[in-house]
Each structure stands twice: as structure tokens, then as C-alpha cells.
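A protein chain is absent from this complex, but the other protein chains hold their places.
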Amino acid sequence: MRLYLKYLSIHIKSQMQYKVSFYLTVIGQFLTSFSAFLGIYFMMTRFNKVDNFSFSEVLLCFAAVLIAFSLAECFGRGFDAFSGMIGNGEFDRIMVRPRNEMFQVLASKLELSRIGRLVQAIIVFAYAIPASGVVWSADKIITLILMIISGVIVFSGLFVIYAALCFFTTEGLEFMNIFTDGGREFGRYPLSIYGEGILKFFTFVIPLALFQYYPFLYLIGRSDNTLYMLLPLIGFIFLIPCYAIWKIGVRHYKSTGS
Amino acid sequence: MKKYLSFFRIRLINGLQYRTAAYAGIATQFAWGFMEILMFNAFYNADAAAFPMEFSQLTSYIWLQQAFLALFMTWFLDDEIFSAISSGNIAYELSRPIDLYTMWFTKNLAIRLSKAALRCMPILIVAAFLPRPYGIVLPANFLVFSVFLITMLLALFTVVAFCMLIYIATFYMLSPLGIRTAALSLTEFLSGAIIPLPFLPDNVRKIVEFTPFASMQNLPLRIYSGNIAGSEMLWSISLQVFWLTMLVLIGKLWIKKALKKVVVQGG
Partner (left out) sequence: MIELKNINKTFKISKRNAGFTEALKTLFKKEYTYVHALKDVSFSIGTGEMVGYIGPNGAGKSSTIKIMSGILNPDSGECVIDGLTPWKNRREHVKHIGVVFGQRSQLWWDVPVIDSFELIRDIYKIDSITYRRNYDELVSILELDEIVRTPARQLSLGQRMRCEIAASLLHSPAILFLDEPTIGLDAVSKIAVREFIKKINHEHKTTVILTTHDMQDIEALTGRILLIGKGQILLDGSLSELKKRNSSYKTITLEFSAGNFKEIPGIIMNNKIDGHGVFQVDTGVLSISNAISELSKSADITDISVAGATVEEMVVSLYEEFKI
């Protein structure tokens, strides 16, 4: 919506005021995911394959998850940092404006510095895409794009759940990190390496596998099931429970104040 | 020092009060450790021969790392100190009759110890009861255990001494966040927080083991399970003591210089 773009332009203008700090943070972000990459690099050079996935295949998986996460963090920062918004009364200000609250929270922040991670992921893609031996036909490209988009949706959904939980308590939300940061860290490798149980959990409960694993199998030719290519779309359905929890949270806030 | 004992006590009580936070934190760390072990398990299944340590040594490493996370994580920094530096409130701290370095050092120690005290027991207890290949193993003998405890304490001091350098560096920077994140993520990697150092190729590992980072968590965690023993252990411990001394000395000298700058400029 046009209003969202106006918000974005204010954020960009704001952050560009602090050019030096911005670039330093971008570099910092880049190096953070670089050490994650180093982890993969050293492990894969020592072991060659894990669960029969090669180094470049793992990199494809890593890069896709990283792009999805960095985009989700960049645009969804309002939810990610929501506990602060409740604490300092900013959410009250949002409630006093005649617009949808969720929209306002989404528009309230734009964390451009996450581009650092994005750049890292693109560089990794630049290496992995040719090296992986995948024949990049139209359907494979579509699969990859769907993987990333669905990843953004699922991570954003997790941020929304975190924010919604902030309405009920600001303590004890650390465990959400398992799914957000954990999803990013452990999602470096195809989720099957963690075993059946974990894979099932991330398929049916928190649909990380729906964008990181099944379509990935299709992508690298491990599976011919075209259904796998479309599974990322189910990630969109994940937003429904996220939205529901958010609504419940707002209702709770309205009856208990802060 | 009494002040910091009570500080420790207050933090402990605070930590207990927020019980949901305590439970959630423990659950998070437990899940994290569990996933890490599953990951290493996958690699072990891929090529057991290439695994540079006993699997039980690895699991002990991971569980101890989680249990004592608060002691080892370099990114666990005190915001109060940062805001005191950037706002210039440092001037007030200087008017107290305690050496600033010691004050900050003990404060950080207290924070880390109180956090670790809360978290470690539940995690260790659960880890002890996990089925064989996934749980924590007991140390070989009491001597090993005591050496572990000593080196862990020294590791804690080394971590805090390193963090002191980060605080002092902030005196010179207007917006430290970016540099801080960058430096810390590399530190994490080099100290064996992302993957234990034995997984690095030999030539790389030898270099890293020379750095102070290897003395931060790598050393005690591997001494516990016997991964480092004998003469290598003695050598590594002396290296640890060396680095600890160096970091503290550099820190103390540097803070004097930095404070002079503050005084001259008026904050």
C-alpha cells in the first residue's frame, strides 16, 4: 500500500542519517553470518557429505534460509522487537491511530542493516548455484523463488507469534528463539539430518521444512515429486494461526492494559 | 567487594522471581544443545572415522557449554557500562575510590556467575539422565574434575578480561555496535562456540589454539572429557594463564590512557 511505502521512505531517510554507523552494522551482520558459513565450510571439508548432501547442496540450503531470514528480519523488525514497543508505550500510540494495528507494527520498523546477511547469502548463492550441478530449468527456478518467499512468510509468522506472546508476558519468551534464530542456525543444513522426529515437527508444527527441505529435494533432483515444488505455498497458511494469536493478544492487551 | 556479593544475591533473587523466564531459558538452552548434538550425530553417521573426538566427549562439551553459557559467551555484555561511556556518566564513576577496571571486572563476574548459577544445575541434571550417546559423561577422576573447575574459572576471567577490552575500545568509537558485532562473531568462532576446535583442519587449529580465544571455553570443556590431557593439558593451561595476564595488563594500561582522554576532553 502507498502508506507503507511512505513509512519505508521515512525509515530509509532516518537510517541514512547515520551513514557510518549503518555501514559498520552492515559489515557486522555480514561477519556474523560469515562465521556460520565457516562452520559449514570446516565441517563439510572434514566430512565431505552429511546425510548424503554435498557441500554445494548444503550451501544452497544455507543461502536460501539466510535470505529468507534476513528479509523477514529486515521488514518484520517491528514484531521482532515488539517487547520494547509495549514497554515504552509506543503500542498505545498505535492504538490511538485509525489504522490496523498489525499494519502499523509492521510499518513501524525497517532494519536495513540486515542487508549484511543478505549480501552474504547472495555471495554464497553465487558460488553454490553453479557448483551444485543443478540444471536450472524454469521449474527449478520457480521452486527456489517459492522457497525463499515461503521462508520469509514463515519467519515473519514466527515473529508475529513472538510479538503476540509479548501481550501476555514479557518474560519467558526466550524459547521463541529456538524457532527464529534456531531455525536460521539449524536450518543451515537440510532438516533431515536431525532425524525423523525433528523433521516431522518442522513439517507439521512449524513449517520450516515446507520451504527448506521438501522443495529443496525437488530442486537438487533428489525427488521428482512436483508436489514438493508447491509445498512452500502451504507456508502461507501458517499465517492464519499467527494472525489469530495476534488478535487474541490485542484483545488481552485491551482488557489488561500494560 | 561486599557490594558485589549483594549484587550477586539480588540478581539471583531476581532471576528466581521471573520463574517463567527461568523455565523458558532452560528449555531454550536444552533444545539448542539437543539440536546441536543431533547435528553432530548426523556428521558422525556420515563418516565416523573423520570425527576428531569421542562422541561422548562431544556431547559433554555441548552440554557443559550450554550449562555454563553465561560464563563463556563474549557477546553477553553489560549495557549499563556502554551507556555510561557514551553518555559521559563515566565522570561519576571516576569519583569513586575504586579502580574502574576492577569495578567493572567484578561487576561482569557477578552478573555472569549469577546467571550461570541459575541455569547450570537443571541443564546438567537433565543431561545426566539422557540415554547413553546423547548425555553428559562423568569426568574420569577427581583430579580431572578439579583441573576442569580451575581452568573454567580461569576461562571466565579470560572472557571478562577480553570483554573489558571491548568496553575500553568504546571510549574511542562513536557508534560501536557494528564493530562490536563483527568482532564478537569472529571471537565466537575462534573460541569454539560454533564448532569445537578439534573439527577445524589441523593447521588452522594449531594457529587458533595459540590465541587467547582457545582459552575461553575450549580448554576447560575439553579437559573435562579428557580430550585434552597430559602434557598438552599442562602446556594449554600455562598458555591460558599467560593470555589472562596479558589481557588484564593490556586492559589496565589501556583504560588509564582512555580515562586520561576522557578527563582532558571533559567526557
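Odds and ends about this structure:
Residue numbering begins at 1 within each chain, and the chains themselves are lettered A and B in the order written.
We take it that a residue touches a chain if its C-beta (ideal position, glycine included) is under 8 Å from a C-beta of that chain, and two chains touch if they have at least 3 such contacts.
Not measured: the values here are computed from a predicted model.
Screening A:Lys6, A:Lys200 or A:Lys247 against the full complex identifies A:Lys6 as the residue touching the chain left out. The chain not shown here touches chain A at positions 2-3, 6-7, 10, 13-15, 17-18, 88-90, 92-93, 95-100, 254-257.
Going forward, only the chains that are shown with their structure count from here on.
In terms of their C-alpha centroids, the spacing between chain A and chain B amounts to 28 Å. Residue ranges on chain B touching chain A, taken from their complex, read 18, 20-25, 27-28, 31-32, 35, 38-39, 41-43, 45-47, 50, 52, 174-175, 177-182, 185-186, 188-189, 194-195, 199-201, 204.
Contact residues of chain A toward chain B in the complex are 18, 20-21, 23-32, 34-36, 38-39, 42-43, 45-52, 113, 169, 171-175, 177-178, 182, 186, 189, 193-195, 198.
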